[in-house]
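Moving on to subunit A:
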Amino acid sequence: QDSVKIGLVEPLTGSVAYNGKSVVEGAKLAVEQINAKGGVLGKPVELVIEDGQCAPANSVNAVEKLVQKDKVAVLVGAFCSSATAAIMPVAQKYKIPLVTGVSSSAALTEQNNPWFFRAAETDALMAKAFAKILANDLKLKSVAYVGVNDDWGRGGVEEFSRDLSALGVKTAMTEYFDHGTTDFFTLLTKLRAAKPDGIFVAAETQDGSILVKQLQEMGLQSKVFGVGSWATADFINLTGDAAEGIYAAVPYVSSVENPANQDFVKAYEGKYKVKPGKYGAAGYNALNITAQAIARAGGTDAEAIRKALAQTDYKAPNGNYRFTAKGQAYGFDAVLVRIEGATPKVVASAPVEAPQ
Partner candidate 1 sequence: MTALPTQRHGGEPLLRAENLTMRFGGITAVKQVGFSVGPGEIVGLIGPNGAGKTTCFNMLTGFYTPTEGRVFFKGADVTSHKPHAIARLGLIRSFQKTNVMKRLTVFENVLTGHYLEGRQSLLATFFPGERVRRAEREARESAAAVVETMGLARRMNAPAHLLSCGELRLLEVAVALAAKPTLLMLDEPAAGLNSHEALLFGETLKTLIGKVVQSLLIVEHNMELVMGVCDRIVVLNFGQMLAEGEPREILNNPKVAEAYLGKAAA
Partner candidate 2 sequence: MTLERNVLLGLGVLAALLPFAVTDQYLLHLAVMALFYAILANSLNLVVGYVGEFSLGHTAFLGTGAYTAALLSVNAGWPMWAAVPAAGLVAALFGLGIGAITLRLQGPYFVIVTLSFAEVLRIIANNWIGVTNGPMGLAGVGQGGIADKRVFFAIVLGLAALTFYLSYRFVYSNAGRAAVAVRENRYVAQSIGVNPFGSAMQAFVLGAFMAGLAGGFYAFYISFVGPEVFRFSFMATIIIMVLMGGKGTLVGPVVGAVIVTLLEEYLRELQELRLSLFGLIVMAIVLFLPNGLMGFIARRREQRGDAPSLSPAIEERTV
Partner candidate 3 sequence: MSTITMDAPDRTATAGDPVLRVQDLHVAYGSTAALHGISLDVHAGETVALIGANGAGKSTTLRAISGLLKARSGSIDWNGKPIANRPPEEIVAAGIAHCPEERHVWPGMTVEENIALGAYLCRSKDEVRTRMGMAFHRFPRLRERARQMAGTLSGGEQQMLAIARALMSEPRLLMLDEPSLGLSPRMAEEVFEVVRAINAHGVTVLLVEQNIHNALAVASRAYVVQTGRITTARPSAELRDDPELLKAYLGG
């Protein structure tokens, strides 16, 4: 073989294609940079991208193909936690390391699958990092929780409400909405009646921007903070002036000021004409982590790569990634940003701690 193959399964079509595509962009950038420096093991890295549509069956199909036909050394994917959950046993069966840069359901790393690594935050970790800052600095007495009705949204709401309640913040309301919902007036009517000081939202770009816009249309004044890829140019552009003043807790934002990040942002912007967001960075990091592990393993032997992955200490634009014994990443910095003048300003930054 004259290249080292890495398989990437992301949703390229369907309702989360928008975010999946960012992951692919980040991953491609990483591969380009790695190959520019001579690749790994003296060979170029080849990225084999498959569309898993965020669906378990399609993702499994894609993985079967990547493993059996393309003979990839490592798998990266599959965005949605449910899809990732479906491909984990396949990875285990074929003994191929699997790295996800996105899937955030806490349950994944609890399955004792030695081949699985999560180079991403979980909601629990985010909540732990920011609950205190939110409660104290924003002086919130009661919070309304709103989340997209999937594993991720529910997880975010549960983790944040648990940690905030522990700090004495009252729960004014908890509501979920379905992905693709366009009209939030009913939900917001309830929210207005609940009169919270703050609103926590777990939503991705599209749902989130519509929701924040309609908050303004309804004339609601509460402080908004959320998780999801909010700290991006797309989000701010879509949301318009309604985005002013809202907070977002994200594992990555392009405005972090450190040299590593500035290089990354420059490269990314040069290639794609937009600043990287949460998912672009996730793809970039996952690929770098993988490639470095292969390099350390000194070959494409799966077991060696798996061991090398466990030893990861990767300097990312947003801090240092290491893995716990269960394959959960920690050590990198998550940030809380506030959108001011259509740019995300970093308010606080906290390293994601290894869970006990």
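Going forward, contacts are C-beta pairs under 8 Å (C-beta built on N, C-alpha and C of every residue); 3 or more make two chains touch, one makes a residue touch a chain; residues count from 1.
Here is how the candidates were picked: all candidates are chains of the complex that A comes from, given by their letters.
Predicted model, so just to flag it, every value in this text is computed and none were measured.
Note on subunit A: across 1, 2 or 3, the candidate touching it in the complex is 2; the others do not touch it there.
Within the complex formed with candidate 2, the residues of subunit A that make contact are 12-14, 49-51, 53, 55-57, 60-62, 64-65, 67-69, 81-82, 85-86, 88-89, 93, 105, 107, 111, 149-151, 154.
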